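All protein chains but one are shown at their positions in the complex.
All chains are identified by letter, namely A, B and C, in their written order; residue positions are counted from 1 within each chain.
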Amino acid sequence: MTRIALLGTGLIGRFYAQSLHGRRSRDRIHVVYSRSWDRAAAFAEEFGIPHDTSDWRAAISNPDIDAVVIGLPNHLHREVVLAIAAAGKAILCTKPLGINATEALQMLQAVEEAGVYHAYLEDLVYTPKTLKALKSVQAGAIGDVLWVRSREAHSGPHSDWFWNKDLSGGGAIIDLGCHCIEIARNFIGKQIRPVEVMCWADTQMHPVDVEDHAIGMVRYESGAIGQFETSWIFRGGMDLRDEVGGSEGTIWLNHWLRTGMEMFSSSTQSGYIAEKAETDTGWLFPVGNEGAALGYDDMFADVLGQMESGGRPQEDFYDGYVVNAIIDAAYQSVKTRQWAPVEL
Amino acid sequence: MTRIALLGTGLIGRFYAQSLHGRRSRDRIHVVYSRSWDRAAAFAEEFGIPHDTSDWRAAISNPDIDAVVIGLPNHLHREVVLAIAAAGKAILCTKPLGINATEALQMLQAVEEAGVYHAYLEDLVYTPKTLKALKSVQAGAIGDVLWVRSREAHSGPHSDWFWNKDLSGGGAIIDLGCHCIEIARNFIGKQIRPVEVMCWADTQMHPVDVEDHAIGMVRYESGAIGQFETSWIFRGGMDLRDEVGGSEGTIWLNHWLRTGMEMFSSSTQSGYIAEKAETDTGWLFPVGNEGAALGYDDMFADVLGQMESGGRPQEDFYDGYVVNAIIDAAYQSVKTRQWAPVEL
Amino acid sequence: MTRIALLGTGLIGRFYAQSLHGRRSRDRIHVVYSRSWDRAAAFAEEFGIPHDTSDWRAAISNPDIDAVVIGLPNHLHREVVLAIAAAGKAILCTKPLGINATEALQMLQAVEEAGVYHAYLEDLVYTPKTLKALKSVQAGAIGDVLWVRSREAHSGPHSDWFWNKDLSGGGAIIDLGCHCIEIARNFIGKQIRPVEVMCWADTQMHPVDVEDHAIGMVRYESGAIGQFETSWIFRGGMDLRDEVGGSEGTIWLNHWLRTGMEMFSSSTQSGYIAEKAETDTGWLFPVGNEGAALGYDDMFADVLGQMESGGRPQEDFYDGYVVNAIIDAAYQSVKTRQWAPVEL
Partner (left out) sequence: MTRIALLGTGLIGRFYAQSLHGRRSRDRIHVVYSRSWDRAAAFAEEFGIPHDTSDWRAAISNPDIDAVVIGLPNHLHREVVLAIAAAGKAILCTKPLGINATEALQMLQAVEEAGVYHAYLEDLVYTPKTLKALKSVQAGAIGDVLWVRSREAHSGPHSDWFWNKDLSGGGAIIDLGCHCIEIARNFIGKQIRPVEVMCWADTQMHPVDVEDHAIGMVRYESGAIGQFETSWIFRGGMDLRDEVGGSEGTIWLNHWLRTGMEMFSSSTQSGYIAEKAETDTGWLFPVGNEGAALGYDDMFADVLGQMESGGRPQEDFYDGYVVNAIIDAAYQSVKTRQWAPVEL
């Protein structure tokens, strides 16, 4: 059993708590932090968490905890990580690691110096389909990987801070691109260097400063291309698909809208359908188990399992740092309108 | 933590062990039984099980165990259940409960008299999609349920005993129909009485005595129809689909061949694809996490959770008995070529 | 060029006119009949038809026409066919041929005695997918055909006469079953005799006397089963699917709701989606070319082509008669609750 401090009670805090208490049903969140004490208390009540606080420093220094799970807005990740490293606790940080590669590198150095366990909570490389597909690719089922298209798109985030560059670091690229980039990198192979990025981005629909739509290509040393399509302007729910093209085969993964569960409802009782669903009558595409389908369950199984056994999780801060570096290059490319080098 | 004796190391024994040791990762199989001591030992080694035996009576009377999971051929279920009830242990029995309703009723009476916890391991009502769909139906998303079609079909079982009526109780109807019947019954509503069955069955392809293909209709008191399609002659893998028709909506579930994971492989390295897959080159339809997709994970979470908390699992021996009674009526209908009453 | 008299300006009259004037764009409807002269005139105007009438006897005796296409309600087919045969014109009759096999046999004898060309307009065996699938089956792609499931379901017909047994001959079985039965018969092989039928039918939802839902099985001499599922209670549009199971393969055809065209619309401008579509916002499944998808185009190409070249169409009155005989057996089975023999 691992005893956890959870920081943040927003969308991801909720998903994490469900998965942590659900899947292995032996790890426990020991203390939960929220800015507002009310929300911390309500969350603690809902998930059966013994302690709650509105002081994150108190949470991370609680002597009974083994690990801290970070589910706070992007601009807080660095400060919090440095403090937890100093406190000598294991750190499980949500995506993106930093606001940019400079921050991410600092965080990586901090955990390495402190010698604490660190995991980068990139859940989408842990979906059951992705894990199985990675195994097939590694076994040679599709030959050499030449191209990956990873797409994440919905109609826009649920909280204001996402739209504020100072708090988020950017728009759809940093918010959704971090997933797509790392999915492609897993398929292409982590040992292969990402070389340069070409990216288009625009604000096509929402009254915001950050980009709400972006398409980019990451060129790897092997010649493979990792294509990311990230958008906050997609209508119809959440589009979460990957395509992998190899010299001897193809893999198509659909994680969300077309996975074998379809419902037509003319009633007004159809209830909760799925994250980011836009409608609740007519043809609907519910998701059976969201936490599993999004990879949370297998992610925590790996991350906590490796922590217990002294191993390394599939994704750690080094991976988060690489992702941030690729994102930095993407933003540069949007500005220069040319291929931008990935600086690692 | 629950300590378990597992009886049987065949296909289902393996699935159960993976799920028991995987999903919650806190329950442990304490002793495993197989007819052949060699196989018991190998299985124990593979799954890290401390004890193995070729004497099932020894296994169930081990004082350290809380529950027995039965994964033996159909004709052994009754004898074993009666012995475990006498030993006062919790019993988790695979499907079908008995070879016929007479057996099943005896087993039900035995566990009730002994006052032991009993669960009927009908995994397919626990697939994440089914659980979510049941919730939607209960919330009124599709109005009154009028029709359910549940289909399970593949090219035939892997062990000889399935083809021997004395050991199995019958062919595709008892082997696969038990799933389809109970899925329909869950959607239609367990409080509604199944009244009569009309069934066609034939041996169309395999050189066996039992039926390798059957289609039946169960009429419920509400007028709803539960249609089951079971076949050992289906080519292309495993076809596992449910359709639910209501007065205000429709639900389509596909659990296996078309669930958003598609692979084309021209290589000979595609590896393991999925249970009952017939091919490993060309277009393939792997399954991300079979144990989850087939409901094993959520089934054991419910069954062990209810056992711990003193509740009732979604499926217990009473449900298994009802299923056996419907199957008996199906076989009778095949013979009489008329609708046959369900005797409960 | 063929000159045609079209009888009927309802749903099917419209589909036929679009296909006749569209596909080959060389055949012309020369005269159109509708009970109401107004409707005949409006239809003639819309489709550029030179003559219109409210007297069907006048239409069929027009000396300039080569063929009569019948698109009238079921109870009128016989009277009209007998008159056209007497007038010595080619007859293209919509489905079902008669209200029952007795009528159909009379019609068959009439055209044979008169020596006129006769085609049974069973469009669904002419969908491009079905034609291609039939070719594959005949080439041996799936071995021996053992089972066909053909399903046609929607939420109910558009005209009152369908619900009146005297005018229609019955409910969903005769209206939709005629398609499903003949599709299965084409796959199983027309040279193989249908032996007997088992059928369930009920009026589950609509306030009518005829059945609004029926499921049946036709057993052929070869042992193959043709399963038909016909329903006026299906919610979500029109469900038009066939599954063919052979000893060496499987074919799945989806003709309507999942054919590669998907649209999400939050606007109120989505326009016409497809026949029997229930919704026009949210996720929608339009059909590109309905006339082609439903088989009308290839049907008329065959029927008019064979007429020109002196051949036989894929479906003629003999086929319509067999279908009526199977339907009669289905209705008998519903009454006797037993398998009913097909009397040919």
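The working rule: contacts are C-beta pairs under 8 Å (C-beta built on N, C-alpha and C of every residue); 3 or more make two chains touch, one makes a residue touch a chain.
This is a predicted model, so every value here is computed, not measured.
**Q** Per the definition of touch given earlier, which of B:187, B:232 or B:264 contacts the omitted chain?
**A** Within the whole complex, the residue contacting the unshown chain is B:264.
**Q** Can you tell me which of A:227, A:269 or A:306 touches the chain that was removed from the display?
**A** A:227
**Q** Touching the absent chain in the whole complex: find that residue among C:62, C:222, C:254 or C:306.
**A** C:254
**Q** On chain C, what residues meet the omitted chain?
**A** That gives, for chain C, the contact residues 23-26, 127-133, 135-136, 139-143, 248-255, 258-267, 269-271, 286-289, 292-293, 298, 301, 305.
**Q** Hey, which chain A residues sit against the chain that's not shown?
**A** Residues of chain A in touch with the missing chain: 142, 146-147, 149, 198, 200, 202, 204-205, 213, 215, 217, 219, 223, 225, 227, 229, 231, 233-236, 245-250, 337-339.
**Q** By the contact definition given up top, give the residues of chain B that touch the hidden chain.
**A** Interface with the chain not displayed, on the chain B side: 235-237, 264, 266, 278-279, 281-285.
Following the convention adopted for this analysis, only the chains that are shown with their structure count from here on.
**Q** Can you check whether chain B and chain C touch via the same residue numbers (shared by over half) or via different ones?
**A** Same, since most residue numbers here occur in both copies.
**Q** Can you report the angle of the rotation that maps chain A onto chain C, using C-alpha atoms only, to the nearest 5 degrees?
**A** My answer is 180 degrees for the C-alpha fit.
**Q** Taking each chain's centre as its mean C-alpha position, how far apart are chain A and chain B in Å?
**A** 36
**Q** Determine the centre-to-centre distance between chain A and chain C, using the mean Cα coordinates as centres, and give it in whole Å.
**A** 53
**Q** Starting from the mean Cα coordinates of chain B and chain C, work out the distance between those two points in Å.
**A** 41
**Q** Of all residues in chain C, which are in touch with two or more distinct other chains?
**A** As it turns out, chain C has residues touching two or more other chains at 235-236.
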